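Left out: one protein chain. Kept in place: all the others.
Going in written order, the chains are labelled A, B and C, and every chain counts its residues from 1.
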Amino acid sequence: MEFGLSQEQTLLQDSVNRFLNDQVSLDEVRKVAAADKDDKAIWQGLTELGIPALIIPEDKGGVGLGAVEAAIVAELLGYHATPSPFISSAIMAPVALAGKRDDLVANIAAGTCRVGIAFGEAIAAKDKAGVTASNNKLSGLSLFALDIDADYYLVATNDQQLYLVTANAVKRNNMATIDLTRTTCELVFNESEAELISTDTEDFNRALDIGRIMLAADTLGAGQNMIDQAVSYAKEREQFDRPIASFQAVKHMCAEMAAGLEPCRSMVWYAAHAYDNLPEETRLTTCHTKAHISEVGKFVAKTSTEVHGGMGFTDLVGLHYWFKRIGFNRQLLGSPELLRQQAAQLQGLAA
Amino acid sequence: MEFGLSQEQTLLQDSVNRFLNDQVSLDEVRKVAAADKDDKAIWQGLTELGIPALIIPEDKGGVGLGAVEAAIVAELLGYHATPSPFISSAIMAPVALAGKRDDLVANIAAGTCRVGIAFGEAIAAKDKAGVTASNNKLSGLSLFALDIDADYYLVATNDQQLYLVTANAVKRNNMATIDLTRTTCELVFNESEAELISTDTEDFNRALDIGRIMLAADTLGAGQNMIDQAVSYAKEREQFDRPIASFQAVKHMCAEMAAGLEPCRSMVWYAAHAYDNLPEETRLTTCHTKAHISEVGKFVAKTSTEVHGGMGFTDLVGLHYWFKRIGFNRQLLGSPELLRQQAAQLQGLAA
Amino acid sequence: MDLSFGSEYETFRTEVRDFITNNRENAPSSRSNPADAKQWQKTLIENGYTARTIPEAYGGFGAKPDIIRSRIIAEEFADSGIQGGMGGQGISMLVPTLLEVGSEAQKLEFVKPTIEGDMVWCQGYSEPGAGSDLASLRTNAVMDGDDWVINGQKIWTSTAHLADWIFCLVRTEPDAKKHHGISFLLFSMDTPGIEIRPLVDMTGVANFNEVFFTDVRVPAHQIVGNRGQGWQVANAILSHERDMLGNPDAALSRFNSLIDLMQKETIAGEKAINHPVFRDRLMQLQGRIMAMRFNDMRILSSRLNEGQDASLARMIVKLQGTELRHDLEGLAIDVLGELGLAYGDNDYTRNNGTWQSQYMYQLGLIIGGGTSQIQKNIISERGLEMPREPRPAQ
Partner (left out) sequence: MDLSFGSEYETFRTEVRDFITNNRENAPSSRSNPADAKQWQKTLIENGYTARTIPEAYGGFGAKPDIIRSRIIAEEFADSGIQGGMGGQGISMLVPTLLEVGSEAQKLEFVKPTIEGDMVWCQGYSEPGAGSDLASLRTNAVMDGDDWVINGQKIWTSTAHLADWIFCLVRTEPDAKKHHGISFLLFSMDTPGIEIRPLVDMTGVANFNEVFFTDVRVPAHQIVGNRGQGWQVANAILSHERDMLGNPDAALSRFNSLIDLMQKETIAGEKAINHPVFRDRLMQLQGRIMAMRFNDMRILSSRLNEGQDASLARMIVKLQGTELRHDLEGLAIDVLGELGLAYGDNDYTRNNGTWQSQYMYQLGLIIGGGTSQIQKNIISERGLEMPREPRPAQ
């Protein structure tokens, strides 16, 4: 029995962490956030590490690892507030496209193709938005689709069928969100040519499950970073002739954050492990994992900002990039309330 | 503009407080809780102060004061965890019986009659309970009716009609609750003779409104007492060679309690004032007042117990009498969730 | 209990309403030029609708203090949606300070131009190293001939880029105990050696500035109070500033916007207001707002009626009010789901993106003007008479 990271997993963690430490400084994040740069150089670097190929089977040109390894990477990306299309292109898309468009999957693995994700309206259609399909043509509107720089989009219709469209086939407009480390867009479909990928909602759900686990892992990393920053700031910052870390109020705020977040690490590991190995547990665990971590993350984001005092509120220390990233992860692909409702439904506790 | 207690109100407060300080010690509360005594001696003392007559009009033998004065008294009763039928007999019953059974109202004022309240099933009927009327006879079951020693019960049927029954006409069984400072009973109606008091649900609602305000005021007082006890204990109790009141964690717990409870005082005053003067605001204010104070009270009850450390958990300091009293007030005559639902309905925000 | 203001005041209210009706067309909008705004301010002063209790000798209306009249004026201007008297730190903080402790010459020199909008001020209190522990500030002023020479840095200086003058706390007595080494200086922002850098905050906007002083020379007489008394001079109005944070009227107005939002927005085709979990959270907020509004009435009443103590009620406003607002804005974001993420240049923002910006800004207010932790210290020590933190052994 081993519920922890293996040596190989620790090596993966170390190598990705080293890259992100070197290449994704706060300055770099700022540049992307300010739209002075896009995420392509970072993605190129991650591609050299094999990240887009991570969960793609070896016979499709991938590395053939699983959801636990993916969660390890997602956590690190969150820790460094890394701009990248990881969750959409490297994780959700290959899961859905496997066996359907293996050519594209191989291109994703090679880093020559990015596939965005437009699932929002299939989860909870927004007013005036929604996507319908007819004769392999899509119509309607999808909001907050992941990745403005994708070559393709994997689109879920209102009834959770999956279609693939090329970026050229749709009208695509940037949608700014609070989180400037990721890009989302409005996709306008007007009888847009599309390729049917699956009518089996289970395919939609599998891609959604792993996407949700990745967002939870991202929040885990981002939250851990905010705690680390808060503790470290509190030790340095002096007021009333002593480090504020020696005030019980500050210590207890940090203790409450750590106590909340620490079990989330096990939760992410378990959800990822279940995704690969325990199909009957996956969906419920996933719903609770994303919902619970979103709530803890909200508390950590607020509290760590408070520990920083006024500095936490400024752009100077840049803490807000993590604050907003946690906020983004909370709402995307299912808010906590929606996920808890789904968890109840899965157990027959709600209609 | 004066939103505070008048000189007369302060005098009332002082005289009731003096009586309770003298006559309702923790020892006295313990005796009633242990059923070594009932609340009759205390009620007799309060009767001599005119408390059962408080809100009964002067021409009916009462003192002719209003809901604000009633709330002042309820708060003090809560502060001292006083066993008494105040809310049922002195407040809710006279409101409902005024103009219908003025003879009884006069007897209540004189302290020669106690009227209990059985409204529970009209608010949210419990499984297998509920009261129906036919030809001035009641059938069914009402649970947690207030006052085991009442001479009459004012009973609300499932459809919120009000009936009066004599205690002899029903089967009455004691129902122990967590709060041993108040008594409740099971009333079994079996074609029990009853007198119709009102078919106008507004009469039911007016009595319910003021009952809810009184429970909120009781929690206000009980909560204030718990904060006072916690602060005073923290100043006395030494650990690590200093009073625990000098530890920031303890100070902040007390500050959070005070910050939560202090606005509740204004809320009770306003709700009581609205009850007498602002009919269009009464019901919404009342719902929110009881709901909000119940939530704050729950926090105060837990936190003040924690400040007391192990002593708070014992029977030795008796803090639990207030803890349980707050718990009782929370659930009776409408739990916070039910009240918030009603608040939404009153504003057309819920069906 | 008497919640009405009485007939005398209702007459006054009618006067205010009439004034507003008759002068509505002269009120400036956000796009008016400065001259119109100043003219409007003068009209308001002449009619006693701003600078009301400031003596005529210093340019004010000269009325006796009357909290209810002031409140009626505030209510009526807020309801009418037209601009009332000018705000800003010069008018709200410096002027009361000068009236209390300034010299006659300072009152004559500064009050009139300030209240008439000809002299805009900013406040130089906080420093990067002096936040909760403001008295540890290190910006220093050294006497050189007849001038103070100032070096150091201030932060959180809102409107520094628009201000003509600054009122500033500086350390002038380095050998005194920290609270006794500070002086309160006034000087022009045109003085050589001042550099202003905008301070972008988490909302993405520069709501504040940093201000750097390098050998800034200020004439010796531009001090308020004596050398080393700056802390006492500043302190009276600091608590006044705290009183302004956590205002429940603003929360109520946002709450009403939130109800509107929930009645309009849909969640998977169903109106948000019909979502029982969100509705329950909405109702919880309404209860909290009610409590704070009635608490506010009690504070007002205690200022009107001698012998009513509402000191604890006042102490808790900032702590409770800012948390309440933060939670309220957060509920709107949750209700909006993915749409709650829209921010900045996005056609799909709701209420101009204010749910997100206020969610963050209110967190700033939880921190600013005395953090929640400092508020809890104050409540426990001054409100509950619990002991201060013991001094650490050296």
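The definition used in the following text is that a contact is a pair of C-beta atoms (placed from the backbone, for glycine too) under 8 Å apart; a residue touches a chain by one contact, two chains touch by 3 or more.
The structure presented is a predicted model; accordingly, all values stated were derived computationally and were not measured.
Within the whole complex, touches from the chain that is not shown fall on A, B, C. Across the entire complex, the residue among B:6, B:277 or B:331 in touch with the chain not shown is B:331. Listed residues A:60, A:182, A:292 or A:320: the one in touch with the omitted chain is A:292. Touching the missing chain, out of B:4, B:62 or B:120, is residue B:120. With the whole complex as reference, residues 276-277, 280, 390-394 of chain C touch the missing chain. Counting the whole complex, the residues of chain A in touch with the unshown chain are 1-4, 6, 68, 227, 231, 234-235, 242-243, 245-246, 248, 250-252, 254-256, 258-260, 262-267, 269-270, 273, 277, 285, 288-289, 291-292, 295, 337, 340-341, 343-344, 349-350. As for the chain not pictured, it touches chain B at residues 120, 124-127, 143-144, 173-179, 184, 186, 238-242, 246-247, 249-250, 298, 302, 305-306, 309-316, 319-320, 323-324, 327-328, 331-332, 335-338.
Everything below uses one rule, namely that only the chains that are shown with their structure count from here on.
Work out the mean CA point of chain A and of chain B, and you get 51 Å between them.
Between the Cα centres of chain A and chain C there is a gap of 39 Å.
The residues of chain A that reach two or more other chains are 247, 249, listed in rising order.
Across the assembly, chain C contributes 373, 376, 389 as residues in contact with two or more other chains.
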